[in-house]
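Pasting a structure below so you can have a look.
A single protein chain has been omitted from the complex, and every remaining protein chain is retained in its original position.
Letters are used for the chains, namely A and B, taken in the order the chains are written, and counting of residues starts over at 1 for each.
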Amino acid sequence: MAALTLHPDRLFPADATTRDIARALYAEVADLPIISPHGHTDPAWFATDAPWDNATELLLAPDHYVFRMLYSQGVDLDALRVPRRDGTPATDPREAWRLFAGNYHLFRGTPSRMWLDHVFAEVFGFDTLLDAANADDYYDRINASLATPAFRPRALFERFDIDFLATTEGADDPLDHHAAIRRSGWRGRVVTTYRPDSVIDPDHEEFRPALARFAELTGEDVESWTGYLAAHRKRRADFRAAGATATDHGFATAQTANLSPAACEALFGRVMAGRADAADAELFRAQMLTEMAKMSVEDGMTMQIHPGACRNHNARLFDSHGRDKGADIPMRTDYVHALKPLLDVVGNEPHLTIILFTLDESTYARELAPLAGHYPCLRLGPSWWFHDSPEAMRRFREMTTETAGFYNSVGFNDDTRAFLSIPARHDVARRIDCSFLARLVAEHRLLDWEAAELAHELTNGLVRKAYGLDAAAPARKAA
Amino acid sequence: MAALTLHPDRLFPADATTRDIARALYAEVADLPIISPHGHTDPAWFATDAPWDNATELLLAPDHYVFRMLYSQGVDLDALRVPRRDGTPATDPREAWRLFAGNYHLFRGTPSRMWLDHVFAEVFGFDTLLDAANADDYYDRINASLATPAFRPRALFERFDIDFLATTEGADDPLDHHAAIRRSGWRGRVVTTYRPDSVIDPDHEEFRPALARFAELTGEDVESWTGYLAAHRKRRADFRAAGATATDHGFATAQTANLSPAACEALFGRVMAGRADAADAELFRAQMLTEMAKMSVEDGMTMQIHPGACRNHNARLFDSHGRDKGADIPMRTDYVHALKPLLDVVGNEPHLTIILFTLDESTYARELAPLAGHYPCLRLGPSWWFHDSPEAMRRFREMTTETAGFYNSVGFNDDTRAFLSIPARHDVARRIDCSFLARLVAEHRLLDWEAAELAHELTNGLVRKAYGLDAAAPARKAA
Partner (left out) sequence: MAALTLHPDRLFPADATTRDIARALYAEVADLPIISPHGHTDPAWFATDAPWDNATELLLAPDHYVFRMLYSQGVDLDALRVPRRDGTPATDPREAWRLFAGNYHLFRGTPSRMWLDHVFAEVFGFDTLLDAANADDYYDRINASLATPAFRPRALFERFDIDFLATTEGADDPLDHHAAIRRSGWRGRVVTTYRPDSVIDPDHEEFRPALARFAELTGEDVESWTGYLAAHRKRRADFRAAGATATDHGFATAQTANLSPAACEALFGRVMAGRADAADAELFRAQMLTEMAKMSVEDGMTMQIHPGACRNHNARLFDSHGRDKGADIPMRTDYVHALKPLLDVVGNEPHLTIILFTLDESTYARELAPLAGHYPCLRLGPSWWFHDSPEAMRRFREMTTETAGFYNSVGFNDDTRAFLSIPARHDVARRIDCSFLARLVAEHRLLDWEAAELAHELTNGLVRKAYGLDAAAPARKAA
């Protein structure tokens, strides 16, 4: 059996001079609390604090990073207990775990491997590398741990030293779990994020039912343009009351629009009447990004835009297993022309914060850094989704810093459903940022004390500011 | 005169720790046999085993990597004895060699320089760097060597320890040289690859004559859709009988289609009648990629798709010298939308292998790694053509591994007409892969024994599997 150890110098550059600097910078920030302003954990975990069931259903079956890699090498999703649309689990969870363990070598060189090793070693205390031979031991020990109080969601939240955790809910969500968290008196700061995609995108399969719930929750006539906008304003206020400091928007493109009120009304009429063609649907999403930006100017919520995924690319798998099964594929994305209509309206607002994400790295140096290095409202989201990995994080810094500087970036987002991996992911980001800073120091492009200040900024300072987490933050100021 | 030596540590990272690891990994794989599953050597060489003529006609005049660089700096192709369309060589081969030698400095920093130095030092035993002063000595000594039995094609094949070499032939090729190789009793494994571009692409200048030969070789009515498909099936069987394990498809785009049988028949009718416009021609190529994929599901042949070159960009040069003269220029390529119709049909087939190549590196992290990291049938071809170079190979690993892993890649392809450079090219690939693995080890992202396993996989294991080279391989299994 191979040993499992997390080397204290992991991810630092091999060069001894640079590594020493990286190690010193990392020591400054390794123990800072975790700020997680953008993610997809389930608020029910923190509302109920119920124990998780077993290793497979916690770590394997819901993690599309993990099962997509196994699927790509011919492993059937049913055999990994990935739920079908109809909910039937097709195999025993222990068998699924064995299959995963026997194929663990497939993750060599991937961030999933690093995160999983971190979870196994740090959270569960394993000291041998997962493989076919120890699969059952892993499975049994993880399950035994999960049954103890120390491994319940709130206990882990505290053990992980999470200072702030944002989940993501739709505009049609009653926010019951968040209300329950606040009612419970538990002091963990778990808040929601306003993600209205399903009530904005006419092509979303849930568009009509989500609109119906949206109407019910707000009491507004959402079939009129003014009622529809008023409903958004009400729900944004509900979300802010539930602690939200940000909104989140994930359409296929970054297209925005700036139509006249009359044109908006006519377009909205076609959408509601079911007469919107593909161009109308795109134009409506585009106009609504601008409307959301204008509302952010009003209410101070930070706006996140993350375009660029071709969702549900695998038609057969979408039929059998539904959304979010590892078949969302990034595509080429334009920002320069797409964002101009929105920026013509709000681009020069100094108190607005819009965070841009991308899945198209060719836009880092070409479009995103020049935009963020000019417009007061724009900030660069971190290397994200397929790119929340050591090499990609390094490319992000190398391709954005010289034009946009560090101060137009916003720290790390783990963007994950995999709660147990949150410390691992933040640790990777801190190590990579410190390694980048260390190289700048070693090459005499930055002074050591400046790098130390920046390490703090990249870990906690910039994220707190960008998401308005402090008393005097934008989210409150505009009220 | 400057010394010519191949430094044993060439291409390894300068950092001492990483270099030591790279050196150890390379020692594991340096002497493994060469598997060359995709290339353009001439099967006549191995069929006839005739000696080559002279240095210019072996190493300079046919190598578009070499003469395009000289041309870009104002050297006339005629003066390099690059043949014109009409076949007339315009200069003495010794004069051409002198011109090449006098401009050898132009190759500094390019892979051609490394490959040529390797050939000069290892194959011919030179110990001074090529320049104007030793041009004649080089020319005479190379020619003298070529006249000896040890420098005949089969002898070099054996000296190079080539375990498998695939050439590429059109669907209208009688495969006579391959038959001759097998009849000869020589044990070298030289096989063909099915490349039917000229009978599929209505815009190919050889389309009609190639179709006529295709009909003659198969006895099928290739003017009917069913006869045309049957002819492909027959020829694929012929190629498999001649040892082929793979097909190869190189159109300008990666566009695929999934038309109904009736629409296929109508489209084919327009193509045959000469009434296909540009959109029809593109649609026909697109549909045929899907047809080829379906036949690969039937017969187990690995399918290679390599789009992205704007062929014959230099109109005047195409008129005077024809194809393949260094004037094919890569262009932006889409895979996400282009491949979807094909993937809707065969994407989830676990026994199909489709290898994707690109000339557009911006697709590595954005499109190709996410696609290959999900679809069971997809694998990533190596860094290729303009990108079969140290920096580009490094970028390939850095931009694909984190999302697709190592196991969705397929080892190295030399893709060359320059037979003598094959060992040099594989050596470069092994050194770069070992250097990348060494960095992961040095940064504690991979264990040393895992890196050693992967070095073997990247050199021999993955290529054997992807191209079905072993007994239980896909190419046989489906029969």
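Convention: a contact is a pair of C-beta atoms (placed from the backbone, for glycine too) under 8 Å apart; a residue touches a chain by one contact, two chains touch by 3 or more.
The shown structure was predicted, so the numbers you read here are calculated from the model rather than taken from an experiment.
Colleague: Could you tell which one of B:Tyr26, B:Trp52, B:Phe107 or B:Phe207 touches the chain left off the display?
Modeller: B:Phe107
Colleague: From the listed residues A:Ala47, A:Met331 or A:Met399, report the one that touches the chain absent from this view.
Modeller: Counting the whole complex, the residue in contact with the absent chain is A:Met399.
Colleague: For chain A, which residues reach the chain that was dropped from this view?
Modeller: 13, 15, 17-18, 334, 336-337, 340, 343-344, 347-348, 350, 362, 365-367, 369-376, 378, 398-399, 401-408, 439-440, 442-447, 449-450, 453-454
Colleague: List every residue of chain B that touches the chain not included in the displayed model.
Modeller: Chain B touches the chain not shown through residues 2, 7, 9-16, 68-69, 71-74, 105-111, 114, 129, 310, 313-317, 326-332, 359-362, 386-387, 389-392.
In this section, only the chains that are shown with their structure count from here on.
Colleague: Roughly how many whole angstrom separate the Cα centroids of chain A and chain B?
Modeller: 40
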